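One chain of protein is taken out of this complex; the other chains stay put.
Here is chain A:
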Amino acid sequence: MKLANQTLKYLSVSVLMVIALWSTIFYLFMLEVIHDNIDEELENQKRLIIQELASEAIVSPDLEFGINNYKVREIPEQQAIKMQNVYKDTMLYKQDDDDPEPELEPVRMLTTAFEHKGHYYELSIINSMIEESDLIKNLFYSVLILFFLLVVSIVLINKVVIERLWSPLYYFLDQLTKFRLGKSDDKPSMDTNIVEFKDLQLAVTTLIRHNEEIYEQQKQFIGNASHELQTPLAIMINKLEMMVETEGLQSEQANAIAEVLNTAERLVRLNKSLLLLTKIENRQFLNNEDLSLNTLVTNIVEELEDMATFKNITIQVQQQLELNLSLDSSLANIMVSNLIRNALFHNIEGGEVDITITENALLVANTGVEGPLDAEQVFSRFYKSDASSKGTGLGLAIVQAICHLYGFEVSYHYDQSKHIFKLNFPSA
């Protein structure tokens, strides 16, 4: 949920609660004031009625609330003496202009007693009350309008505030999303006076710098370690090569040496690939030149023909268009060669490799194991679809590293029983 919506959610819920509480209290106060007013009015009426009745000779009982809004009946003395002013809310049938027939309406009734020339009477006076449901209804609607207005203003204020105040943060966030360790040159930054944002920027910059140092150290470590391995590997390989040439070797010993030599050579290839990866990532190849992908593919296919023939694999090259690229020629060679070698290597006896060059892409499709490979993993270092494979597991990682360096896109998909690797050259 976005910050703006979150703020809106909290603010509207709390405003709603505050308004609800406020309107309840307000309602109760209103009711209190209205009651007080009506009671005073009733008290006043009582005084007037009693005064008026006092001037009359006899009080004739008036048992219905008529036009005068009061009724009188005679009561015994005992009852009258005990009686006090009693106010109560009650309901009476009344008919307004707009009512087709009498309806029950709330009234306030004062019941009291008075004495007139030795007779005792009970007097009930009514006054129409405000209808509470009407009051509540009206109050509810006004509160609702208030709430709606408040929410609208919160939304507007929020929008302005977020656009104005939070815009550096969103800008920063956008840069941070695009930032890639070891690949982006510019660190995310924002122009702001807000202390929290400044702190955030400082914290992020420190974190990035720290990470970059570690990344750099790690890269250097891989590079240095690979370099340092070169000489010991050279000694191993050359000594073993000399050893295997020794006259009069038992074939058992010779085979053991041969196995060690093969393993050592695997180590050499692995080390070379790691060095190459480090060099690509360190951008040590940038002798860009314009070269034709078509020529490159043709040459590499020719180079690999013997390998393909041996595995009985048919390589077909379909050149739809001439595709020229600007990149380092040795990297271009490694990139294309690794892709095609990969297609040959993971192929089946009597399989196929189809290479297609389009306007801005190179597709290499090959037959191989049934079912798609893990598209997420296939370019990862040391990923092997087949554990017994003697490959370094770095071939496609190198292809990907070269693509990253030049902004090419490399992807894998499985279609019609073929593993398809696609190089996309957006700028071409």
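To be clear about the criterion, a residue touches a chain if its C-beta (ideal position, glycine included) is under 8 Å from a C-beta of that chain, and two chains touch if they have at least 3 such contacts; residues count from 1.
Here is the rule we use: contacts and distances are computed from a predicted model.
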| item | value |
| --- | --- |
| Chain not present in the shown complex, as UniProt names it (candidates "DNA-binding response regulator", "NADH-quinone oxidoreductase subunit C", "cytochrome-c oxidase" or "ABC transporter related protein") | "DNA-binding response regulator" |
| Contact residue for the chain not shown (choose from A:Met83, A:Ala254, A:Leu291 or A:Val317) | A:Ala254 |
| Residue, one of A:Ile38, A:Val143 or A:Leu233, that touches the chain absent here | A:Leu233 |
| Identified contact with the non-displayed chain, of A:Asp306, A:Glu376 or A:Asp415 | A:Asp306 |
| Among A:Val59, A:Val72, A:Met190 or A:Leu344, the residue in touch with the chain that has been omitted | A:Leu344 |
| Residue ranges of chain A at the interface with the undisplayed chain | 227-228, 230-231, 233-239, 241-242, 244-245, 251, 254-255, 257-258, 261-262, 265-266, 268-269, 273, 275, 279, 284-285, 303-304, 306-307, 309-311, 333-334, 337-338, 341, 344-345, 389-392, 394-395, 398 |
